[in-house]
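This structure is in structure tokens; I'll ask about it shortly.
One protein chain omitted, others in place.
Letters A and B mark the chains in the order given here, with residues in each chain numbered from 1 onward.
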Amino acid sequence: MKDTKIVTEALSLYYGEKMALNSVSVEIPENQVTAFIGPSGCGKSTFLRTLNRMNDLIPNVKTSGKVLIDGLDIYDKKVDVVNLRKKIGMVFQKSNPFAKSIFENVAYGPKINGINNKKDLEEIVVTSLQRAAIWNEVKDRLNHSALGLSGGQQQRLCIARTLAVNPEIILMDEPASALDPISTAKIEELIFELKKNFTIVIVTHNMQQAARVSDLTAFFYLGELIEFGKTKKIFTTPDKKQTEDYITGRFG
Amino acid sequence: MERHFEQELKKLKKRILKMGNLVADQIHNTMLALQTCDTDLASQVISNDKIVDKLDVKIDKLCQRIFALQQPVATDLRMIMSSLKMNNDLERMGDHAVGIASRVEAISEYPEILKELEMEELIRMTDVIVKDVITILNTWNTTFVRDIFIQASAIESLCKKITDNILEEMGQKREVIVVASALIIILTQMERIGDYSTNIAESIVFIVDGKMIKHKKPESLFLDPDPEE
Partner (left out) sequence: MSRRRKITGGVLVGASAFSAIAIIAIIVVILVVVIIGSKDKITWEFLTAFPENGMTEGGIFPAIYGTALMVIIMSVAAVPFGTITAIYLTEYASEKSVIAQTIRFAVRTLATVPAIIFGLFGLGFFIKFIGGEMDSIFLGGELRWAQPNILWASLTMSLLTLPVVIISVEEAIRTVPRELREASLALGATKWQTIKKIVIPGSISGIMTGMILAVSRGAGEVAPILFTGAAYYLATLPTSLSDQFMNLGYHIYIMSTQSADVDGTMSIQYATTLVLLMLTFLLNFIAVIIRARIRRRVKA
């Protein structure tokens, strides 16, 4: 078993009066892909967004419990959210490149972190694009707008942009839900490659995707963590009937 | 994901081939033990069956994992379905090897019977059919599948003939009854080994060509085009 990277302890979250997460406790290991599955509105995306405090942006959110990353509580008052987010990259459901050139998209994060040396920036951009397996497709048009890329390329560019900040953890919120099967396969293969260097947490409502890419799977339902374990186990012999019903499509 | 999936498929192919070679060795040793009435070799076969069983479970689990996690389709689906079946067939062949090996001792009481009943030819044929089917498994070349069917049917008819002879002899010589009944069981098992060999050949055809050829007469299979297609 690998070292634990993220731990949540009795993590609950409310949107106003509405409970979105109910006392979720998980341990997410380092350099593995952990997938969160469950029906829409089960709290899996909310959970993901607690890990980099993205929920802070939404008014009236109350969080209780703990989220420990490398043993440190990220909801501690002393934690600098901006620095935290540098450590935890995020890839969103809809590919969201900035209306800038491909180069500028990837260089955005490093520039914000104060890297202004042209040579250093170039190196980071090239490495990030290579790691995101999109270099060959864009190397001749780094100065073109990122918005001219296809959906799948845009999403890989967004992954490259995330990698450029050199995070330790990458959160992915349904990263392939808007893509065609070929692009999806590329993203999945990329995830598989990336886990060698990053801890990846992915939310998906595509169970097959969770099965294909993840080492561990957590099943969420109505804000509760129903079952968490090795993907192999969850998809062959789940312990809970609710999990079984969901993955076999007999839900509700 | 393709690459990861490919790795899993490769692993499966490797394991199936390993299983095939293991079972072929088991059968080869059994045939050798039977021919020479070598009870030591026979008991070695029996104890080696544990390895076959272990690998059988391992392949089953791998197939289950691939089915559950990778949702295989087309060639990949046929490959994994067939692997499950071939694994099962090979495991049964291994069991039959054990079944034969455990009766070597009974035969060794009256080894002349083998010669009297033309058993040597049958032993050779059984050894060969298994070797040939493993070669097909190794190369995935379906050209020689037809030979397997021909060999299997030759084994079947030879078994029938020897069984008839045994029954005839048993009527005359009461003293051979123990050996003879052991031999009848051995013959059945050898016939089964031939059958499983054809099953494996069918599975490979299914993987490679996507055709289901089981329950069809081998003659019609290879000479005439399938009327359904």
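Worth pointing out:
In this section, a contact is a pair of C-beta atoms (placed from the backbone, for glycine too) under 8 Å apart; a residue touches a chain by one contact, two chains touch by 3 or more.
Computed from a predicted structure; not experimentally measured.
Though it is not drawn, the left-out chain touches A in the full complex.
Touching the missing chain, out of A:Met54, A:Ile74, A:Ala210 or A:Leu225, is residue A:Met54. Considering A:Lys2, A:Lys62 or A:Lys94, the position touching the chain not shown turns out to be A:Lys94 (whole complex). Checked against the full complex, the one of A:Gly43, A:Gly65, A:Gly109 or A:Gly223 touching the unshown chain is A:Gly109.
Contact with the chain not shown here comes from a single listed residue; of A:Leu129, A:Cys158, A:Val203 or A:Ala218, that residue is A:Cys158. Of the residues in chain A, those that touch the hidden partner chain are 52, 54, 57, 59, 82-83, 85-86, 88-90, 92, 94, 96, 98-100, 108-109, 112-113, 144-145, 147-148, 158, 161-162, 165.
Convention: only the chains that are shown with their structure count from here on.
Annotation: 50 Å between the Cα-based centres of chain A and chain B. Interface of chain B with chain A (complex): residues 1-5, 64-65, 68-71. Every residue of chain A that touches chain B in the complex is listed here, in rising order: 185, 188-189, 192, 208, 211-213, 231-232, 235-236.
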